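Since the structure comes first, as structure tokens, the remarks are kept for the end.
A single protein chain has been omitted from the complex, and every remaining protein chain is retained in its original position.
Order of writing sets the chain letters: A, B and C. Residues in each chain are counted from 1.
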């Protein structure tokens, strides 16, 4: 199945919207996502505060209704490929947004930082995104590492949340770990789950410190599975070598706590280790890649090599099956 | 106008719901609000985790559509009276909720605290709420000081938020400052504003440290006004002697920052003082009553005696007019 | 006993210094404290960053060795009177300091706020501190409410801490609750306790949002007592009507947690209520006056009317005895 939204079909919330399509578990979906500026920032003279209009920021593609999904189930979304749709991308500062500036909640009396746009050249063949300084001739190639900042489902409790907010339903987690080859597990809160995807990044530093990444439209291929009767409290991820839990909250230590707590309890469930033994193993073997430290909630990932856990097969081996399905598709 | 919701008419979100009634500016509304447990916790044996069902917690009465209200306007809600509807109230601990326990976001591996219910006798004539210890004979009278924990409007950006969350739209701020005699100012985000009210407290300690207050159903009388063309970034309050700004965020210092920042800029606008002169005046004259330190966002209030500002008449003197209207009603 | 330090006798740390004098328990000490700028900011043209030199900020008077004090004991310091020593005081912004600006730890890329000085007239007879705007003619009288921002003892674990930092040893808590009539309880960590006092304020807003209060030199009279064999985990206070616990930490909710936790356990110890019954009573009856939200640690106070606890006589009724001693002195 292939889906390219028309301009009026983009979504700006998780929840509160009717599905754009229904998909059966086992389906492979090819979709297009616009960048977080809705494609309106195209040159260094397109200041977001002038060409974009709140709340029409961070458009997502979806939501997709997964047939048979009910509260208490888990959606598995395997990202087969994430490919920049254009040969350029942009990044910007934005007034009162970012980690090293006062914001609307970390309210300061200082004037905002200058709003500035950087345009990157993307070369998918060479695998690079080229940075160009604005106030000098300096230029450097950074490795391309495409990912999606935003993926999630309709929240629980009849909520509708802006797509820029990450929380237990997923959303704008902005973690570089969400790249091709990864399976994302999302707990279902409403019938059909209603997943959406957006906010492609050509690459992203840890924490997205200035507030935006190398923002790029993407052509993305996702394989969709449904695990019945298995709940997932916070978004989880799996790649060939690692298990990952996420947490999104403020302050940042709470995002860390949620993600590590989930990884400890998940480890315990997969191995039969008691809670403290699992806590110890995660404490020494675990990683903690930073997601974002700029959004309305911050995001941390807790990550553990699967090799430390014997041969875990979480979610009925969904990752292996989807991996095979993806290989078939690409093959 | 008088409104008492039937059981199925209570709301559990701000936003995402059709109005229960339309009111003209200048109207006085008499309404009933149920307690945060939906009235289901009646004895010390009614544990909330057993008799209540997520997300049907913290019911609100409303939303009310204020005729003529449009985004960019401000609603003024003057609380003429807040009267306990029963001669009892309850308070409880609740697993993974409260400031001195691990929670779903401040995630801990320790088992939750015991869930326990306390039942208070309310004596409105005497003006007391009587505390009874559960594990001893100790009992003491605390002053009755009725207030509403929850008041707000539909959020911006097409969001719908659980009623337990406070944010820029108001919501579950849980501040004891929101008592009778106070006018609350709420920025309008959608046509009609769509205000709702709930979560009455017979009284509340600062921060609601155990997670709940003296939870009580209320008969409340509110006078409604509309200030056209005046925006309000975060909920504000006014009583006969003070101006108040609120902020709701995490960590707690950000709630403090938002509220103080708003009070500084409001002071500057009302007096013509430049920003730093206003900052200085608020720094020495301002108060900072804690709202809640237990909800999904924490709330702080920034409060300044009006006498420090000459004779400010914010919002076209709405408080004075509504005060007079209230006196007439009660008279 | 009377003590007025010569310029080279002021201290800038708690710990790491020899005592300036020894006092017997039961002694009344009359002392002079300089303002936080060492008296160098005298006019609106004296910018602190130019006339003061780090780390010679926030001078304290002391330390005083209390004879017989040993680790595990508690010092009781009863403030008989706190009187401004001059008829003026100053307040300032300071680069990278204050709650509504980026700081050295809440690091921002924005330039610092303007550094500006305000000079207050103090009229102790009339009981006012007069604010004068710098960029307009606006002027207003604020109530005088003298207090000490800084009081503490030598820390545990052989630490020496800058006087601007509040922590378990006391220090720069900057709470307006520390006024005349109050007894402060400080746990002893080293032989003699080694208490110091400084940082008088003519008055202070809640949180000291701009970073400084109405900074004033003080003539202060303190009665000193020693409670043997009673430990105190965090500084506590008592006035005629209230018990108070403090907490100093970051983020602000942790300062709140420490102070409320201590008040709950103290309440439990004084009344025999079990922990949860005490938690409930504090939750409904407790107050939470904000201390500072600008120093290297933030400070919160947890406060409870003694009347809610029957007739508690904490610390062997030290407050009552010291109150009487103070009345005798003043009489």
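What we mean here is this: contacts are C-beta pairs under 8 Å (C-beta built on N, C-alpha and C of every residue); 3 or more make two chains touch, one makes a residue touch a chain.
Quantities reported herein were computed from a predicted structural model and do not represent experimental measurements.
**Student:** Quick one: say which of A:51, A:191, A:230 or A:288 touches the chain that got left out.
**Tutor:** Within the whole complex, the residue contacting the unshown chain is A:288.
**Student:** Specify the residue from the set C:249, C:304 or C:322 that touches the hidden chain.
**Tutor:** Considering all chains, including the one not shown, the answer is C:249.
**Student:** Which of A:1, A:21 or A:140 sits in contact with the chain that's absent?
**Tutor:** Checking the options A:1, A:21 or A:140, the one contacting the hidden chain is A:140.
**Student:** Where the complex has a chain not shown, which of C:27, C:106 or C:307 is the residue touching it?
**Tutor:** Answer from the full complex: C:106 touches the omitted chain.
**Student:** Which residue from A:65, A:148 or A:203 sits in contact with the chain not drawn here?
**Tutor:** Of the listed residues, the one touching the omitted chain is A:203.
**Student:** List the subunit B residues touching the unshown chain?
**Tutor:** Touch set of subunit B with respect to the missing chain: 100-102, 106-113, 251.
**Student:** Residues of subunit C in contact with the chain that isn't shown?
**Tutor:** Contacting residues on subunit C, toward the hidden partner: 12-13, 15-16, 54-55, 104-109, 156-162, 247, 249-251, 254, 257-258, 260-262, 264, 275-276, 279.
**Student:** Tell me which stretches of subunit A touch the chain missing from the display.
**Tutor:** Where subunit A meets the chain not shown: residues 91, 93, 99-100, 113-114, 116, 118, 129, 131, 133-136, 138, 140, 142, 203-214, 250-253, 256-257, 260-261, 264, 271-274, 276-277, 279-288, 290, 293, 298, 308-310.
The rule we apply is simple: only the chains that are shown with their structure count from here on.
**Student:** Based on mean C-alpha positions, I'd like to know which chain lies farthest from subunit C.
**Tutor:** Relative to subunit C, the chain whose C-alpha centre sits farthest away is A.
**Student:** So if I superpose subunit A on subunit C by CA, what angle comes out, to the nearest 5°?
**Tutor:** My answer is 180 degrees for the C-alpha fit.
**Student:** Report, in whole Å, the distance between the mean C-alpha point of subunit A and the mean C-alpha point of subunit C.
**Tutor:** 47
**Student:** With chain centres defined as C-alpha means, what is the inter-centre distance between subunit B and subunit C in Å?
**Tutor:** Here subunit B and subunit C have centroids separated by 32 Å.
**Student:** So which bits of subunit B are touching at least two other chains?
**Tutor:** In subunit B, the residues touching two or more other chains are 250-251, 257, 260-261, 264, 276, 279.
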